[in-house]
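A single protein chain has been omitted from the complex, and every remaining protein chain is retained in its original position.
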Amino acid sequence: MSPQTANTYAHPENDLTPEVNYLNATKGLKSWLLTLDHKRIGVMYLVTILTFFMVGGLLALGIRAELFTPEGDLFTAATYNKMFTLHGAIMVFLVLVPAIPASIGNFVLPLMLGQKDVAFPKLNLASFWIYIFGAAFLVFTLIQGGVDTGWTFYTPYSSDHASGSVVLTLTGAFILGFSSILTGLNFIVTIHKMRAPGQTWRKMPLMLWALYATSVIQVLATPVIAITLFLLIFERILEIGIFDPSMGGDPVLFQHFFWFYSHPVVYVMVLPAFGVISETVSVHSRKHIFGYMAIAGSSVSIAAVGFLIWGHHMFLSGQSELQGAIFSFLTFGVAIPTAIKNFSWIATLWKGSIRWNTVMFYTLGFIWIFLIGGLTGLFLATMATDVHLHDTYFVVAHFHYVMMGGTLFALITAIHHWWPKMTGRMFNETVGKLTFWLAFIGYNLTFFPQFVAGTQGMPRRYHQYVPEFEVWMQASTIGSFIFGAALFIMLGYLIHSLFKGVKAPHNPWGAVSLEWETATPPIEHNFHGLPVCTKGPYDFDEIEEGA
Amino acid sequence: MIPSLLLPLLGLGEAAAGQGKTFWMPPQASTLAPDVDKVFYFIYWVDIAFFVLMMGAVIFFAFKYKQKKEGEKTSSNKGSHSLELVWAVVPLILSVVMFVTGFRVYVESVIPPADSYDVRVVAQKWSWAFEYPSEGIEASELVVPADTNVRLTMSSKDVLHSFFVPDFRVKKDVVPGRYTVVWFNAPEPGEHHIFCTEYCGDGHSVMLNTVKVLPQDEYDAWLASQQAVAEAEGDLTGVALGESLFTKKACVGCHSIDGTKLVGPPMNGLSGRTEELADGTTIVADDDYIRESILAPTTKVVAGYAPSMPPFEGQLSETEINALIDYIKSLD
Amino acid sequence: MSGHEHEHMPLKTYFIIYGALLVLTVVTVGVSVIGLPSTLSIVVAMAVATVKAVLVGTWFMHLKYDRKFNVFVFLASFWFMAIFFIFTMTDLSSRGDILAVTGNFEQRMDEAIASEKFDEEAGDMTPEELGASLYANKGCVGCHSLDGSKMVGPSFKGLYGREEVMADGSKLTADDAYIKESILEPQAKIVEGYAPVMQDLGVTEDEIVAITAYIKTLK
Partner (left out) sequence: MNANEGGAAANADRNPYLAHHFLDKFQQDDAVKMGMWLFLVQELLFFGGLFMAYISMRFLYPETFLQEALAHLDWRLGAINTVALLTSSLTMALAVRAAQQGKQKQLVPLLGVTAVLALAFMGIKYFEYSHKIHDGLMPGIYYAGEAVGAVEAVHHAPQIFFSVYFMMTGVHGLHVLIGVGLIGYLMWRATKGEMNENNYSFVDNVGLYWHLVDLIWIFLFPLLYLVK
C-alpha cells in the first residue's frame, strides 16, 4: 500500500512490528476472558456483537422470506410476531447500541488519547460481563420460544395480553442498560482526565468528540429505560396499574417513558457512525476535515437536542395536539446539525486526493444511504404527512436506512479502516470493493421499495398483507438475500485475511492521529513512553502549505 | 418496465388514472387527501433537490479528485464560516416552512367540523365494530354517506389499536379507557381499505375492514335495511337470534360451522363432543362448557388452539347467551 | 476532594449545616400540619426540600470545593429531568383541548339523552306546570318558600323583577339571566343575609326555562 510516511513525532521503538503484541502477549482463554486490556475487551465485544448481528440478520431473512407472498404461509402469525420482536430487540439492545462505542470505541479511544488504558479498566471488563449476562437473558428467551410484544413493549399488550417470557426479556434489557451506562461513564472520564500532553479538545480526532457525545447520552438516557422496564416488570407481575388503563393508568404515559430513552438511543447508535465517517473521509481523501468545530459542535448539539424530541414517535398515539406541535417543531432542530455534518463531509472531498479503496467506497456509500435516511425523516417530522406515514413501511424503511445504513455501514467502514491496526493483517482490496457493490445494491434493493409500500399505506408488523403491495415486498425480499450474501462474503474475506492476509505495514493509510503511531498490532501497553501530541489529527503531509 | 417505473418515481406522473393516484400516494378519496399530498410532494421535491445536489457533488468530486499517485498535494482548506452559515440557515428556513405547512394541514385534519355525522367505533382484539347512535344500529362494517363530514369516536376494549384508511390519509390510535376522534369527508362513492396499524397481537394483520361510501339515497336505503334487521332481531328469539348474533358478534370470523379449523375450533357437532384440552384433560362439551367458553374463554382451551378469544363477559344479555347456546347446539 | 491541598471544613460547619437541615424539616412538617391550599403546599414543600438538597450538596457532598465540571454535571441532570416532567405534563394536561373545542362524544351524548328524557317528562304540561313539578321534586321547596317567608334561601314570591341587595352591597334586579346564573352557579351572587350553601343541582337548560316561567307566575 502506501510507503511509510514520515511522522514528525514517531517514536523509533514503535516502528518495529514487535513479536510480542497485545494478541500474543498472554495466551489461554482465561487471559482473554479476564483481561483488563481495552483492546482485547474491544475485540471480544466486536466478536460478540457480530455474532448477535448474524442471529438478528437470520431472523430478518426469515421475516423477509415470509413477506415474499401476501398470504402468511411460511410461519404462523404468533411465530412471525415473535420473530420480528426478537429481531428488533436483538438488533437494538445487543447490536446497534454497543456496536461502535463498545467494540471500535474501546479499542481506539485510549490509543487516540495516547494512553495506556481507559480510566477504569476493571469497570470496563465489568461492563463487558454485564453485557454478556444481559444478553444471556435474551438468548434464553430466544431458545425458550421468544416473546411477541414488539421491541417497544407497548402496554397494555405487553403487561396483560402478551405471551412468552416477557419478564425475562425485560430483565435482560434492564441489565444491558447498565453495561451501556458504565461504558459511557468510563469514556467521559477518560476523555476529560486522560489526554496526551498537548492534546487540547480542538486537537482530538472527531471520533472522540462523537464518542464523548454518545457517552453523555448513554449516561443520561439509559437510567430512564431502566426505571421504565423496572415498572413494566412490576406492571406484569404485581399489576401495579400505572400504565394499564383497566386499572386506571395511562398507556400513553408508558410511551413517554419509553421514547424518552429510545429516541436519544438512536443518537447513541448513529453519533459514533458520524465519528467514524469524519475520520475515514478525511484520512482517505488526504485532506483536513472541513469545519472541524462545526462537526464537533454538531455532535454535542445533536446529543443535547436529541432529548427534546421523543414525542414525534407519538403524534397519533393520543398525545395532545399542542404537545405534538412542540415536538414536531423541535425535531427539525436536530435535522440542522445532521445536515451540517453531511455538508462538511462532502466539502472535505473537495480538492482532496480521494483513494478508491474499500474504506472510501463504504464511506461514500454511507453518505448516499444516510442522505436518503435523513431526508426521509423530514416526512415523519412534519405532522400532516406523519398522519399518513406513521407505523407504515415508510417508517421501517426510514429507520433501517438511518440505523442499518448508518450505523452498520459505518461499523463496516470502521472495521476495514482499523483492521490493519487490530489484526496486523491487510484484507484483499479487490474482493472488498466487489463485496461493497454487492452489499450496496442489495441494501438499496431491500429498503427503497419499502418506502413505496409505505406511502401507499402498507402497515408495519404485518404477517400477511393485501396483494397491492406484493411487487414491492418481493423486490425487498430479493434485495435482503443479496445483502445477506454480501455480508457473508465479507465475513469470509476478513477471516481469510486473518490467516493469509498480507502483513500490515505500520501505518497503511498514512493517518496522523495518535493511534497510528503505535506498533501494528499495538503492544500490550500501547506506547513505550507517553506520546506528545504536537499537531492536529488531520494535518497530513500531502496538504500543501498555502492559504 | 424501467422507464415507466422511473417517470412516476419522480412523481411526474401526477395525473395518473384513479382520482389523484400517483406513484407514491394512494388515490385521494377524501377532502383532506389533496392537502396532505401537496405537503408530501413539497417535501419530496426539496429532498430530491438536496439529494441530487449533494450526491452529485460526491460523485463529481470522487471522479475529479481521484488519487492519481500517492502523496500528491491536496488543498489546505480547513473550512469556511460563510459556507457553513449558508448551509445552516437554508435548511433552517426550509424546516420552518415544512413545519408550518405541515402543522396547518394537521390542524385541519384533527378538528372535526361541528355538524359532523357521528359514528362510534369499538376496536377489540382483531375486529372492528361500528355503532350508528342516531339510528341505534350496530354493524360490522363502516358505511357512510358520500360528501358528508363523518366523525368517528373510537375506543378499544382491550389493547392499543389504530384506525387507518390510506385513501383518506387518516389515522389515529384507538386507546382503551379513552375516546380518540378522527373525521373525514369522502366526496365520491367507493370502497376503501381499513387497516389496524398499532401492533395488537396475533390477529393484527387480519384486523381489516372496508369503508363503503354510498350516495345519499343508497345510504338511506342501507340504513332502512339495517333498521329492519334490527327490529326483526328485536322479536327474534331462540336459534334465529343465536344465528344472527353468531355473525354480528364476529364469532363466524374464528369458528366455522362446517368443520374447518380456523383460529378457534369448529362449532358443528360441538355439543356432546369430548374435547381434549390444552392441559391434557378431556371434557364433554355441555351447556356449561359452552357458556363458560363464551364468557371466560381462556379457562378451558382446546388443545392445538391459541388462547386468543376475547371474553364476552358483560357484553351479552342472558337471553343472548342462551340463544347462542341453542344455536350452537342446533349445528350438527 | 480534589486539588492538591485538602480544604478541611471546620467541625463547626458540619453541625451548623446539620442544625439547619433539622430546622428546615421541622418547618416543612409544621407547614403541612397547618395545612395550606394544595397547590401552595406543594410549592412550599418543594422549595424547602430544594434548600435542604442544596445544603447537603454544597457542604456534605463537598461541591463547594469540587471541580466546576462535577457541579455542572449534577445540575445538568436536573435540566434533563425537568424536560421529561414538563413535556409529559403538558401532554397530560392539554390532552382533551381539541375535543373540548368541538365537544367530545360523551358530552354530546349526555345532552342528547337528557333532552330526550326531558321531552317525555314535559310531554303535555305547559312550562309553568312543569316548573311547579320541578320546584317540588328538584328540591327547591326545601329552601325557597312561596309565601314570602325567609327560609334558608330567599322566597320565590314576587322574586321576578324585584330589586335584590347582594352580600357585597351591590344591587341588581332579578331577571332571567340572574335566575339562570343562580341555578347553574349558586355561589356567584348571594343575596344579603343568606348563607352561600346552595349546590349545583345539575339542572339542564330546558328545566331552567320551565322554572323561570313558574317563578314569573308567583306574584
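Per-chain residue numbering starts at 1, and chain names A, B and C are given in the order in which the chains are listed.
Assume contacts are C-beta pairs under 8 Å (C-beta built on N, C-alpha and C of every residue); 3 or more make two chains touch, one makes a residue touch a chain.
Computed from a prediction, not measured in an experiment: that's the story for all the values here.
Partner chains of the missing chain, restricted to those shown and counted over the full complex, are A, C. The hidden chain makes contact, of the residues A:G62, A:G241, A:G297 or A:P505, with A:G241.
Interface with the hidden chain, as seen from chain A, comprises residues 115-117, 119-121, 123, 181, 184-186, 188-190, 192-194, 197, 219-224, 226-228, 230-231, 234, 238-242, 247-250, 253, 257, 528-530, 532. Within chain C, the residues in touch with the undisplayed chain are 1-2, 4, 6, 8-9, 11, 14-15, 17-18, 21-22, 25, 28-29, 31-33, 35-36, 38, 41-42, 45-46, 48-49, 52-53, 56-57, 59-62, 66-67, 69-70, 73-74, 76-78, 80-81, 84-85, 88-89, 92-93.
Everything below uses one rule, namely that only the chains that are shown with their structure count from here on.
Look at where the CA atoms of chain A average out and do the same for chain C: the two points lie 51 Å apart. One inter-chain figure worth recording: chain B and chain C are separated by 41 Å, centre to centre, where each centre is the mean of the chain's CA atoms. For the pair chain A and chain B, the distance between mean C-alpha positions equals 33 Å.
In chain A, the residues that reach two or more other chains under the touch definition are 250, 252, 318, 321. Looking at chain B, one finds that residues 110 touch two or more other chains. Chain A meets chain C in the complex at residues 192, 220, 224, 250, 252-253, 256, 260, 307-308, 311, 318-323, 326-327. Of all residues in chain B, those touching chain A in their complex are 23-26, 35-36, 39-40, 43-44, 46-47, 50-51, 54-55, 57-58, 61-62, 65-68, 70-80, 83-84, 87-88, 91-92, 95-96, 98-99, 101-107, 109-110, 125, 158-160, 162, 164, 166-167, 169-173, 175-178, 180, 193, 195-206, 208, 306-307. Considering their complex, residues 69, 76-77, 80, 83-84, 87-88, 90-98 of chain C touch chain A.
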